[in-house]
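Have a look at this one.
For this depiction, one protein chain was excluded, whereas all remaining protein chains were kept in their positions.
Presenting chain A:
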Amino acid sequence: MSGPAAARGPGRSAVRSGLAATLPPVALLGFLLLGWHLAVTLGDVPAFVLPGPVDIAANLRELAGPVTGAALVTGRNAAVGLVVGAVLGIGLAVLSSALRPADRLAAPVVTALAVVPIVALAPVLYSMYGAASEQARVIVAGLAVFVPVYVNTLTGLRQVAPVHRDLMRALAASPVQVARTVTVPTALPFVFTGLRMASSLAVISAIVAEYFGGPRSGIGSFITTAAAGSDYAQAWAYVVGGIVVGLVFYAATAVAEHLTARRSIGASTLAGLSA
C-alpha cells in the first residue's frame, strides 16, 4: 500500500462505492434475522409454527453434507432442464422468425404450454419414466424454461430497426451477415431477459416437481419428508439450500448476460457533447 495518492484515490472510492451498494441490504438482512430471532424467542413461538434462525442454522451445520447433496441433485436437474429448454426455445424461435408457417404452427402450442401449470405434469411423467428416475423433473424444468425463452427470443428477433434492415439491404449483406451484424446483437438482450426469468423458473419447477413423488434425492423431496416428520427446522434448512441453488442460477445467467451484452442501447449517455 505504498502507491501514489493519485493511484490509490480511485481504488479506494471504488471500494467505498462497492460497500455503499452492498452494506445496506446486508444490514437489512441482519436486522430481519435479529427481529425473527427475537420474535421467536421472546414471543415463545412454537417450533412447528416458525423455528428460529439459530435452530435452522444449527440444523444446516449438522446436515451440511445431505443439504449440499440434495442441492446438487436439484441443481443438476434444473441445469439440464435449463440448457435443453433454452436450446429448444432459442432454436424454435429462430425457426419461427425465419418461417411464417412455423410461427403459425407454434403460436397456439406455445400459448397452450404457457397456460398449463407445467409441474402438474410431474405425476404423469413419473409414471411414464418410473419412480426412480430424475427424468420427469428435468422435463418439467425444461418445459418451464422453454416458454419464456421462446417468447422473449422471438420478440427480440423481431426488434431489428427498419433503418438497420434497409442498411443491410443497401449494403447487399448476405443472410448470414445480416444475422451476425444486426439480428443477433439486437435480439441478445431479449434472449437474456428470457434466460434470467427461466433460470429461476427452472429451479422452482425442479423443486416443486419433487413434491409430487419420484426418488428421494433433491431439495424438494427432503423438505416434504422433514415437514411430514414435524422436523420444521430441518425443513427450513433444506429451504435455505433451495434458496442458494436459485441464487446461483440467477447469478450465473446475470454474469453471462453481463459478459455477452457488453453494450445495450442507451447504456450510457454522455450529454453535453456538441458537434
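As a convention for this text, contacts are C-beta pairs under 8 Å (C-beta built on N, C-alpha and C of every residue); 3 or more make two chains touch, one makes a residue touch a chain; residues count from 1.
By definition in this document, contacts and distances are computed from a predicted model.
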Options "F420H2:quinone oxidoreductase, 39.7 kDa subunit", "histidine kinase", "Spore coat assembly protein CotJB, domain containing protein" or "NitT/TauT family transport system ATP-binding protein": UniProt name of the undisplayed chain | "NitT/TauT family transport system ATP-binding protein"
Residue, one of A:Ala14, A:Ala64, A:Ala98 or A:Ala161, that touches the chain absent here | A:Ala161
Please pick, from A:Arg16, A:Arg104, A:Arg169 or A:His258, the residue that touches the omitted chain in the full complex.
-> A:Arg169
Looking at A:Gly52, A:Pro185, A:Gly218 or A:Gly246, which residue reaches the missing chain?
-> A:Pro185
Tell me where the left-out chain touches chain A, residue by residue.
-> 161, 163-164, 166-167, 169-173, 177, 181-182, 185, 262-270, 273-275
